[in-house]
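Missing here is one protein chain; the remaining ones are kept as they sit in the complex.
Let's turn to subunit A:
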Amino acid sequence: MALEHIDDSEVDIVIAALQSDLTSFLNAWRPLFSRFHLIIVQDPDLKGELKIPQGFDHRVYTKSDIDQVIGPTTSIVFSGYSCRYFGYLVSRKKYIISVDDDCLPAKDNDGNLTNAVSQHLANLTTPATPFFFNTLYDPFREGADFVRGYPFSLRSGVDCALSCGLWLNLADYDAPTQALKPEHRNLHYVDAVMTVPAGTLMPISGINIAFNRALVGPALFPGLKLTGEGKLRWETIEDIWCGMCVKVICDHLSIGVKTGLPYVFRSDKGNPIESLKKEWEGVKKMEEIIPFFQSVRLPRTVTTAEDCLLEMAKSVKDRLGGTDPLFARAAEAMVEWVKIWKAAGASHSTLGV
């Protein structure tokens, strides 16, 4: 819908490769991905070469690229799903779309294949409305509008920085939830996009996400790595941690976060009961950080995503660092990340995308 006024050259699709053979994944996405440039980042823990089918304009980044660009770092770990952040770093495009490599295009309620790419881009290029809830959801969608009682001064909305998509089949549940309902699959296709109100926290999943890199790029970072976490989403919360920071930053900068469409079809993978042992740490950590995120405020003078992230890092260190070394490390990683981001930005010509 919005692709008419976005150039394909403004978009990068970033894929974290946690499996070597991307053939069936990329072939399934071919009709939607083939017009864009792909940044494929190989999980540094994954040995061997990736198998990528013909016909994609792409570049693969491996462990050695990461080491070369990042240099020695003690606080940031790019393993597993976190390797995608390297892709965000080296991209020079305005919009980034990222999906997990176990996700496929989804079908809507009429059985038609949906275009997750164009939906994400439509979300990002129409305003968000975080200051007042519209009961008909995204008023900028075809066939919808602001309802009676919606203040006129708020109808132009704000820039949308993040588009958080959803998942059919295997929903993004934590391990305890999925373990209790092992056969449960998400069959509900909810035909809506909406802005998550300012001041409201939410779990931002990294499985199916898109963002305006120019607006919030550095605020998506690899920060929180649980001990013993593995290669399954329900063993990690790095995206949840990062997502909470991004939401606070977006609220501070008065830019929007949308949620809802598009859906992707998430393939069955893993055994939640096995993962339960690793997951409990994440679940416990979430409880500790909620009061922090609900109350953290950034100074008015801070107006860029980088500076917001540095302020967040300070607050994390001051208020959470003492309770758990995990958070102290996360704060260090955030500061390190901003340094790397700025350095990568300054030397982008040498990277040759």
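Quick notes on this one:
The rule we apply is simple: contacts are C-beta pairs under 8 Å (C-beta built on N, C-alpha and C of every residue); 3 or more make two chains touch, one makes a residue touch a chain; residues count from 1.
We adopt the following convention: contacts and distances are computed from a predicted model.
Protein name for the hidden chain, per its UniProt entry and selected from "Aldehyde dehydrogenase", "Trafficking protein particle complex subunit", "M-phase phosphoprotein 6" or "UDP-arabinopyranose mutase": "UDP-arabinopyranose mutase".
Note that of A:G199, A:P299 or A:G322, the residue touching the chain absent from this view is A:G199.
Across the entire complex, the residue among A:I96, A:L124, A:C164 or A:V296 in touch with the chain not shown is A:C164.
Residue-wise, the contact with the chain that is not shown comes from A:M286, picked out of A:M286, A:V302 or A:A328. Interface residues of subunit A with the unshown chain, by the touch rule above, are 109, 132-137, 141, 143-154, 164, 166, 171-174, 177, 181, 183-192, 196-205, 233-234, 237, 240, 243, 259, 283, 286-287, 290, 294.
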